[in-house]
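Only a part of the assembly is drawn; its chains keep their places, and the rest are absent.
The chains carry the letters A, B and C, assigned in the order they are written, with residues numbered from 1 in each.
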Amino acid sequence: MIVVMEKGASREQVQHMVERVEGLGLKAHVIVGTERTVIAAVGEKREHAKESLESGPGVASVLPILAPYKVASREVKPEPTQITVGSLSLGAGSVGLIAGPCSVESEEQIVSTARAVKAAGATALRGGAFKPRTSPYSFQGLKEQGLKLLAQARDETGLAVVTEVMSTDEVDLVASYADVLQVGARNMQNYRLLEAVGNSKRPVLLKRGASATMDELLLAAEYILNEGNPNVILCERGIRTFEEHTRFTLPLATVPYLHHKTHLPIVVDPSHGTGHAYLVADMAVAAIAAGADGLIVEVHPDPERALSDGYQSLNFAQFREMAERCRRVAEALGKTMAPAELLTR
Amino acid sequence: MIVVMEKGASREQVQHMVERVEGLGLKAHVIVGTERTVIAAVGEKREHAKESLESGPGVASVLPILAPYKVASREVKPEPTQITVGSLSLGAGSVGLIAGPCSVESEEQIVSTARAVKAAGATALRGGAFKPRTSPYSFQGLKEQGLKLLAQARDETGLAVVTEVMSTDEVDLVASYADVLQVGARNMQNYRLLEAVGNSKRPVLLKRGASATMDELLLAAEYILNEGNPNVILCERGIRTFEEHTRFTLPLATVPYLHHKTHLPIVVDPSHGTGHAYLVADMAVAAIAAGADGLIVEVHPDPERALSDGYQSLNFAQFREMAERCRRVAEALGKTMAPAELLTR
Amino acid sequence: MIVVMEKGASREQVQHMVERVEGLGLKAHVIVGTERTVIAAVGEKREHAKESLESGPGVASVLPILAPYKVASREVKPEPTQITVGSLSLGAGSVGLIAGPCSVESEEQIVSTARAVKAAGATALRGGAFKPRTSPYSFQGLKEQGLKLLAQARDETGLAVVTEVMSTDEVDLVASYADVLQVGARNMQNYRLLEAVGNSKRPVLLKRGASATMDELLLAAEYILNEGNPNVILCERGIRTFEEHTRFTLPLATVPYLHHKTHLPIVVDPSHGTGHAYLVADMAVAAIAAGADGLIVEVHPDPERALSDGYQSLNFAQFREMAERCRRVAEALGKTMAPAELLTR
């Protein structure tokens, strides 16, 4: 067994673990590496040894050694990153609320939604102009016309605009309208696209792929960071599991885990994460309680008539109630979520 | 039930299936679509009907319409069930806090833990006397001696005792000491055990199996309810997925989903659900925010030296801090969690 | 489509949904069951119909009846599609064998591998020039130089070349060297890329995403087919599950399932599907037995020194033994796999 000590582990902690290893009847070999100290425990395997050693003082883990990502790592930059763009501020105690329709459908729809979500406390507007759809026969978005409508909604409300970009050759176009570029779950490992948004000046909201591990997500972020773009917002939006009562399984433990491993802010998408409007608000509140730096939520003036994702969209009243509950929980935990009336253009 | 015929199904095949449906005592409505024919089977649900019809000639699939559970269903009993046993009260606005070590190890250990968790606001004591262990070479628990120590801890603190029962022939013994019988995740579909705890007078805490669907969990509860024991507490403790940064994936959306489908109370186990002590408190708070009726949390005086599960156990100070945060969030959402000082024997 | 109403749905809600169904141009059949009411919606499938109806008042769920893909469906084209390009022939009884290194590394490496796999019976050469790598710090491939080496290996052996394309703006370049364009698992839902390869003249080998359902895979194929490119080869390469003893879980039941649903040929990748060289040959043989139309296998002159995927690559002798066993099983099942000596340029 290999006991990996924390980077800053003290001499006393290492000595303590050596004694613990020997107390298990094992022989301890201390190997002082260039960055860390590890202890190889030699001998016949003892019950509980691994489990027991894992909770020792100064112990990072028992077995795997170094994380594969670098720039994203909290070991490299211990203090949390706060990303601020226009009305949206995320991370380091600031909780952002991004809301809007799945797809931009019309001027009336996007502007009325922007006003309603701003009134309820949202700090950014979401809306899809280029839509990745499972079927080629589904509505594919209004494309550039949708981007123009988003910009118009920003003009009228002051809300920063978050919207998806699907392809390298659309990055410049989308970046000319959007405040934050969203990379969707299906493109999380589209490395050319990651490089392209890494080369843009816009902050990037990077959604976790439906079966991506934490290392894969952080390495995808690394592709963007590595191009010189430091403003990456991670987004948990649910994973593919055997569960069938929700569209995806929303694993909120990724929030504290990611806070432990990376300095980047983490937002949660309870709309895709559950796939049912009646589950969205409870999971939004739970995400805030788990420590999320923000939420991204689908809201539509008339979900029943939405061109996409209506079944998981909140109407204005439902969103207001959700935001209010989130705010109460954030405050109970010592965080601030700006109430609607403090937001000015 | 809806019987969907294959695209090229013949008239004879459709007629055959109509007769099969009617042979089950159901009424058949044939609907000829532009591409396929479907047969709606109307009437009270019959055993085997779905499975039996699925293998008919020309049948593409059979779509069920009704949930398979009955007594557990919220449609049958709309108001939430509150379960109260000694110091523990769960459901209908009352949030219970069950805490204690993975295994009972000694009088000193269990009694000191009981006092500490009670002081922090716990309303019941957990502790394993019969331990299901993955390996036959692991510590298997103190067995009846462990039960006696749990009873002693109850005598000294007034906390209700929750402990696991693993086998039909141990039910009477465990029930003679415990206030609540726990059925572990690995036994969720041990139907003989479900029948046996259903026949005992004790409330049952039923843990979700690591790959159980919601229907399977509710049908397991149905086995217990069906024997005349109405006091079933459901427990979400995490599922097996591809994620490897946590021991299990803890899907909190099951909490609002279950509240929608069943009147039974739901508790969450953030200890097994994450497998890492540093993630437990955030997920406990998130579970309360998602609407859980209670928590079951592993606490140990000295996790590093625990005989089992030390890596996911909180120490007393960590548990106190967790309970305090949970209480603040519960209050922010209009629920009550009894503070420690109100608990009397 | 079948709209299932909630148990307590009101007459007004049912009437509302009937009007919504009819508003979509579909005919509504109301079936009043003993416990619930369902509405059968008959007619040609409409875009958004399912999603839109799901958010209606009093609706419990909407059950689809028709598969969402069209051109890929076996119902549209019952006879199997055979794809032939140069030395490679797949489908309709013809079993192809695609083999070669994960990455093209040098002239010596790719040419010697091409010769060795051809001698063992391979009918096409694989090799990555543009490599999608999880980490930005990993070897990214030789790019155009790699394509040139692949073309050289084809010149010297006559083997058709299969290689991956990662981005829309590389399609023309890759298509100018390759016989078959491979779309990797991570790009299965990169819709712009699917459209781009759909517009090229080359056959496409489309790998299943690690968490893609069958419908999602066939709809991704549909994006390509829909652009007028009929030559799509589906590839099962393993899925993400909780299993940790293999890199992915290789679910061979997809082979007979896909043969049932689509006319397109299906190949299996036992290298990525297992992630361990010692498991590759047994799973290759099993794939042939399950009915696969071909295999794509990683082979390297010296796996221990490969720049990528060495741990799952076969050496020449292992590959020869694997091919021989596959051929014996194919013959036992009445299929033909061309022996090496019949292959001429």
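Everything below uses one rule, namely that contacts are C-beta pairs under 8 Å (C-beta built on N, C-alpha and C of every residue); 3 or more make two chains touch, one makes a residue touch a chain.
All values reported here derive from a predicted model rather than from experimental measurement.
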item: Complete complex - number of sequence copies, 3 represented; value: 4
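Everything below uses one rule, namely that only the chains that are shown with their structure count from here on.
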item: Co-neighbours of subunit C and subunit B - touch as defined; value: A
item: Chain at the geometric heart of the assembly (C-alpha centres); value: A
item: Cα-centroid distance, subunit A relative to subunit B, in whole angstrom; value: 29
item: Residues of subunit C engaged with two or more neighbouring chains; value: 240
item: Of all residues in subunit C, those that touch subunit B in their complex; value: 2, 4, 7-8, 29, 31-36, 38, 40, 42-44, 63, 65-66, 75, 240-242, 244
item: Subunit C-touching residues of subunit A, taken from the complex the two chains share; value: 68-70, 132-139, 166-170, 186-187, 189-193, 209-211, 215-216, 219, 222-223, 226, 239-240, 277, 303-311, 313
item: Contact footprint of subunit A on subunit B as seen in their complex; value: 135, 137-139, 211, 213-214, 239, 241-246, 249-257, 260, 273-274, 277-279, 282-283, 285-291, 303-311, 313, 325, 328-329, 331-333
